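Once you've had a glance at the structure underneath, I'll fire off some questions.
All protein chains but one are shown in place.
We just call them A and B in the order they show up, numbering each chain from 1.
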Amino acid sequence: MTTLTPESSRGPAPSPGSHYLEVADLQVHFTTDDGVVKSVDGLSFHLDRGQTLGIVGESGSGKSVTSMAVMGLHTAKNAHISGSIKLGGQELVGADKETVRKLRGKNMAMIFQDPLSSMHPFYTVGNQIVEAYRIHNDVSRKAARAHAIEMLDRVGIPEPGKRVDAFPHQFSGGMRQRAMIAMSLSCDPDLLIADEPTTALDVTVQAQILDLIRDLQKEFDSAVVIITHDLGVVAELADDILVMYAGRAAEYGSAEQLFNSPEHPYTWGLLGSMPRFDKAPTDRLLPIKGTPPSLIQVPEGCAFNPRCDFQPRVGSACLVERPDLHDNGGDHFVACHIPPAERQKIWAQEISPRLS
Amino acid sequence: MISYIIRRLIAAVGLVIVITMITFAIFYLMPRLAGATPETLATRYVGRTATGATVEQTAQRLGFYDPVPVQYWHWLTGVVNGTEFDIGSGVEKCPRPCLGYSFRNKDPVTPEIMRRLPVSFSLAVGAAVLWLTFGVATGVLSALRRGSFFDRAAMTVALAGVSMPIFWTGVMSLSLFSYKLGWTPPGGQYTKLSDNPLEWAHGLLLPWITLALLFSAQYARLTRAGMLETMGEDYIRTARAKGLRERRVVVKHGLRAALTPIVTIFGLDFGLLIGSAVLTETVFGLPGLGQLAIDGTKNNDLPQVLGVVLLIAVFVAIANLVVDLLYAVIDPRVRTK
Partner (left out) sequence: MMRITRKRAAVALAAVAALGLSACGSSSDGGGGGGAPKLDNSAIGSVASPSDAKGGTLKFGLAGEWGDTVDPGETYYGYSWDMLRNYARTLVVFKSEPGKAGLELTPDLAEDLGKSSDGGKTWTYTLKPGLKFEDGSPITSKDVKYAVLRSTDKKTFPNGPAYFEGMLNLPKGYDGPYRSKGMNTDSAIETPDDSTIVFHLKTPFAGFDYLAQLPQTAPVPQAKDTGAKYKNHVISSGPYMFQGNYNPTTGFTLVRNPNWDASTDPNRKALPDQMTVKVNMAPDDVDNQIIAGTLDVDIAGTGVQPAALTKVLKDQTLMNRADNPTIARLWYTSINPTVKPFDNIECRKAVEYGMSPRLYQNAYGGKFAGGEIASTVMPPMIPGYQDFDLYGVKDNPGGQEAKAKEALKACGQEGGFETTMGYRDDRPKEKATAEAFQQSLGKIGIKVTPKALPSGDYFSATCGLPSYVVKNNLGLCANGWGADWNDGYGFLSQIVDSRVIRETGGSSNTSVRIPEVDKMIDQATVEQDQAKRDELWGQIDKRVMEEAVIYPGVYAKSVLLRSKNTTNVFVNEAWGYYDYTAMGVKQ
């Protein structure tokens, strides 16, 4: 758990250069024929080595776009990125493409949602790991292969010496994701971004993969960003959690804060949507009504207001003014017009009892 | 794998037999249905002052009095075992695979086809090399610079290339490069590769380019579409996330996958082209197989047509098999199935 020292303070303006990954006022906009899509619109967060950040939100909330921006993978001409992304103190926004490329795979690596489609079907697993390793390390093919086998062994693939020559389609889903992880960790990256790493996997395998990520993080002492729509995934894994809605942060705090005393109605909704086995099927889910907003025409005021049950209690502010992310004390940031005391009361009296 | 190849070969032989049967049927049964007799058929192969006796003799010689299946059987056994042919002054042996004798000029078909095969093959190979190089390269560049001036220009040219008929591009290029500028030899010039490789290539350059223009256009469009699709695949994102250079991402990860459908189409195109580059052969006066097939059709010369049809069928079957085997090499997923 984080201790709330100034060094680890969250918020829009952290002290510069003090965290391994620092994202400040990130904007990722795409110009399209229908208008500008503001996929990420003023997002700030940071992360230290050895720490895990969970970014949570519905699809289209901008979480994957954020991770891609960090990796420098927005190659489309219509993508406009501004703000700041600093990795180990180095500014990535506006940096030379080649510089960012050299960081990719080596300093920051990524695991994707669907390991089957994310691995090239025509090359062996070993081949793909060797390729990843050799770009950044000047070693012989043979040494790289030995390294690949070692990596496969470390992610728990049995008979790695044999499986190294297998093709992705010859692996099971869980094995593929393990191989994917082996590939991303092959260069010992300082930052690992896992984008929905378990979504495509069987439930039983999900836990194994999450365990693996946690173990490896300890072993490698890397910073990990886990992107998910499922709060359950980050519950056990994340130190900090960032809840995103319509390209912006809705709530940002420690995992403890987010689970024990969430203050944003959207976070409440997410918590209510978590399936739980200890409740009767009829009342265990409190789904969020409506659908995520269009990112071209984000609602006036609070982007969440059309779906918010509590907007009538607050009044017109929600419809007119966009709420800023405010620290309510204790490094717990919330962007909501409901007064903090009122929010805590609603959680304690109205929401929490229905969830527990 | 071996049993797979054998099964495929047997299927190919079956296919070839069926195709020749159909050719046979079209030649004999259609006119028969329209009321032709063996004599009216034979009249096509005698001089204009020929007597009725000559017509009957000719019908006899060409086997028109036999039932069609029997004639087919004779032809087929000729192919498999060879046959003999009465040349008047004696009997000539026609060794297997004997594709029979031309109805019109009584020349054995097999040597004629063997004389023309290198021409068609040279034409197809050279054109294929050109169109694969230029077509695929243009397609890749277009896809990578989608929407750019290059892309639009290339695709416009490609559209024009697909729509321009060979007898136009061929005649125009001949009159410009050969007759006006004198850079290439005139039409009707074919030098054997074994005689003079330089002359061979020099003479075939225009036909190659003309033919390649048509196919390059198709392949550029095909490659572009394939590349656009593969470059959006997840594994491309993975490759970039690994920190690979863009060039390597495009060639090793993108193109490799985009080539699969192109290989399939190429196999069929190439197999067919051996015997069907009729327009190019005609425009440039290249004595190839396509020309032979057309002349054979014009002259009702069944053995000639059958010979070419048989050869094309064999080539297409082989090309198909090679494509399937290539598939297994390219795509490991096919191999293990």
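Observations on the structure shown:
Here, a contact is a pair of C-beta atoms (placed from the backbone, for glycine too) under 8 Å apart; a residue touches a chain by one contact, two chains touch by 3 or more.
Just so it is clear, the model here is predicted, and its values are computed rather than measured.
Partner chains of the missing chain, restricted to those shown and counted over the full complex, are B.
Of the listed positions B:Phe134, B:Tyr190, B:Phe215 or B:Tyr235, the one in contact with the omitted chain in the full complex is B:Tyr190.
The residue touching the chain not shown here, chosen from B:Gly82, B:Gly285 or B:Pro332, is B:Gly285.
In the complete assembly, the contact with the undisplayed chain comes from B:Val171, out of B:Val171, B:Leu205, B:Leu228 or B:Leu325. Summarising the interface, chain B meets the missing chain with residues 31, 34-37, 39-41, 43-55, 57-58, 61, 86-90, 92, 104-107, 112, 115-116, 171, 174-175, 178-179, 186-188, 190, 282-287, 291, 295, 298-300.
Everything that follows uses one rule, which is that only the chains that are shown with their structure count from here on.
The centroid of the Cα atoms in chain A and the matching centroid in chain B are 56 Å apart.
Looking at the complex, you find that chain A touches chain B at residues 71, 73, 75, 101-106, 109-110, 112, 114, 117-122, 124, 131-132, 135-136, 167, 169-170, 180, 183-184.
Residue ranges of chain B in contact with chain A, taken from their complex: 233-235, 237-245, 253, 256-257, 330-333, 336.
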